[in-house]
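Coming up: chain A.
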Amino acid sequence: MLSVRDLTVTFAAPRGGEPVTAVSGLSFDLAPGEVLGLVGESGSGKSTVGLAVLGLQDPRTTTVTGSIRLGGRELVGGAAEPAGAQELVGTQELVGAQALVGTQELVGAQESVLRRVRGGRAALVFQDALTSLSPFHGVGAQLAEMYRLHHPGAGRAEARRRAVAMLERVGIPAARAGDHPHRFSGGMRQRVMIAMALMNDPQLLIADEPTTALDARVQRQVLDLLRELQREHGTAVLLVSHDLGVVAGTTDRTLVLRGGREVESAPTGDLLAAPREPYTRALVGAALGLDSVPGSELPTVDDPSPTRTFRTRGDAGLRPSERWLVEVDDLAVHFPGRRRLASPRDLRAEGLRLPTLRAESVRAVDGVSLRIAPGETVGLVGESGSGKSTTARVLAGLQHPSGGRVRYDGQDATRPDRELRRRLSREVQLVFQDPYASLNPRRTIARTLDTPLRLHTPLGAAQRRERAAELLEQVGLSADHLDRYPHEFSGGQRQRIGIARALAPQPRLIIADEPVSALDVSVQAQVLNLLMELRERLDVAFLFVSHDLAVVRHFCDRVAVMHRGRLVESTDRDRLFAAPHTDYTRELLAAAH
Partner candidate 1 sequence: SAGAGSTGSAPAGASAKETSPLTAALGTEKESAGPAPAVPGARPGGTVNVYNSVEFRHLDPQKVYAGAAYNASLLWGRQLTQYQVVDGKAKLVGDLATDTGTPADGGRTWTYRLKDGVAWEDGKPITSQDVKYGIERTFGKGYEVGPPYWPQWLTGEASYEAARAKYAGPQAGDLAAIETPDERTVVFHFPQPQADVPYMAAQSSSSPVRRDKDTGTDYDRLPFATGPYRIVEHVQNTRMVLERNPGWKADTDPIRNQYPDRFVFTYGKETLNINQEILAGRDGGADATTASDTLSPELYQTADTDPKARELVVTGRQGAFVTQLVVNNERVPDVQVRKALHLAYPRQQARQVQGGSRTGELATTLSSPALIDWQKYDLYPARPEGDPEAAKAELAKAKQAPGSLTYGYKNTPNGQRVAQVLVDGFAKAGITVVPKPIDPKAYLDEVHRADSPYELFEETSSVDWPTPSTLIPFSFDGRADGDLNSARYRNPAVDREIDRINQIGEPRAKAKELYALEQTVMKDVPVLPFAYPTVNQLRGANVGGAFVHPIYGTVGLSWLYLKS
Partner candidate 2 sequence: MAVVDTVPAPVRRRPAAPGPLRRLLHDRVGAAALAVVLLFLLLALAAPLVAALYGKNPVEHYGQNLPGLLSDGGLPMAPNGGISGEFWFGLEPGLGRDVLTQLLYGIRTSLLIAFAAAVVTTALGVLAGVAVGYLGGLADRAFGFLANVLLAFPTLLLLLALSPVVQSRLVDPGAAEPEWMQFLVLVLVFSAFGWIPLALSLRATVRSLRERDFVQSARAQGASRFHIVVHELLPNVRSQLLVHATMAVPTFVASEAALSFLGVGVTEPVPDWGRMIARGSEVFQADPTYMVFPGVALLVFVLAFNLLGDAVRDALDPRTGGR
């Protein structure tokens, strides 16, 4: 189905520096109906492979060599085109494709060829869902377009119907098909991306971290959907993921990448059971299960068997002589919905005669009460779209609540005065769910990190730069990255930059919205270790939004569960995992196992 030979992808020197070779000499094959897992640490080139297959990198800055063949049958005499730098777009040659019926060389292929392949025979789920959806068009329309592009005969209504049906299959209600992406939660956007990729029943699906923002239940639902498609249409799937659980449950074979090179490739079962390479072994070892010792230092690739255990707060709640750091009472956030003409039926129901414009508001958060003590870590879990990010944004002061009260350190934080606002901005930091969107595309990382340091620390310019470098190293990046721009990073790297930024002013409360969702297990462990260390050293409190129950269990003192904008449960970690109160929580837990 897909045959990649000797693939090398090099990014041109950003502003004169060394060219970055993101993938070098990679070869693999993918048979119809097969699912290949692509794992590896963040920044190892996984997304780059996916984009290269469809020829979507900027041809002016990217050099792709090697051969990528897409076809329905076995390759004949598959001698790859001798590796030579070829521009992806604009080159006229069509390497050997004519000879092979249904087989196409994609490296250096003509734009028209690629166009037919993209979205039709091969579809791609992009990693960053927010920035990858057009902010100007409704999601339904974006899906319908995908269908019509590859079914020229189809009418608008037909495309629309299919789009809505597909959205429902990934769990997005038909009524919201007309909404624009910025009105959706992170997980919902990700599901939109998936739905879009599945519109045309592609033969090859490249799914780049498709489920990072999804809670276990929805994740399972989506993966089931993938599997179903694969059965029906024999779709081959290249699944990029760092979640070894997902890889184990979904893929037939797994390929481990590190630094753009293949480390190991084997059937998934074998690989996970008996990894050959030390790196793989470490990676597998780093995977977190629901049986870890909470608060213990996690194994990473560099340090596969740590011993240390971080001090946790132990009992959740207030110690004497303390007051709550954050008190949230009856918080509500309603978004005005799209106005539409009320249907005759609704009107009749309400006894109205004239057609009226009605806006059904979205109750994103509806009466949430929450407390966080100093130094305490509260996990916020719940299904996608249940209002976690919205709650987090309110606490960070970015969203005006429609009702309720937020107190910080005893003071009313919904209407902070100057003094309090200053304090809040230093002591409360937010890690955004969408890392790329939260980075200014026109500022280097150095400058992005410099802002909080300049605002909240007395350091001089040179010291700040040093500190920024230090922060980057703490999250597993290097000082070399300082002068790069956000678009030059991988998804996980961006997420780590977001974390580094939040750590910069040494806050008392970090509101972290899915901070490790895009990180491979090893880096995730590294970041969690860092956070736990900080917590121990500096007594930082966390509101930790995550759908990954294993992480929550390991990291949090107390867990709050949200469902449809309401807080359905808020208990001690151990109690929750041992004996969940509500059906909903039980369901969540069940899905995770």
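Heads up, the rule we're going with is that a residue touches a chain if its C-beta (ideal position, glycine included) is under 8 Å from a C-beta of that chain, and two chains touch if they have at least 3 such contacts; residues count from 1.
Candidates were picked such that all candidates are chains of the complex that A comes from, given by their letters.
Note that the structure is a prediction, hence the values are computed from the model and not measured.
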Practice task
Check each candidate in turn (1 or 2) and state which touches chain A within the complex.
Solution key: 2
Practice task
State the interface residues of chain A toward candidate 2 in the complex, per the touch definition above.
Solution key: 12-17, 58, 60-61, 130, 182, 396-398, 421-422, 424-426, 428-430, 432, 434, 437-444, 446-447, 450-452, 454-456, 461-462, 464-465, 468, 483, 485, 487, 501, 505
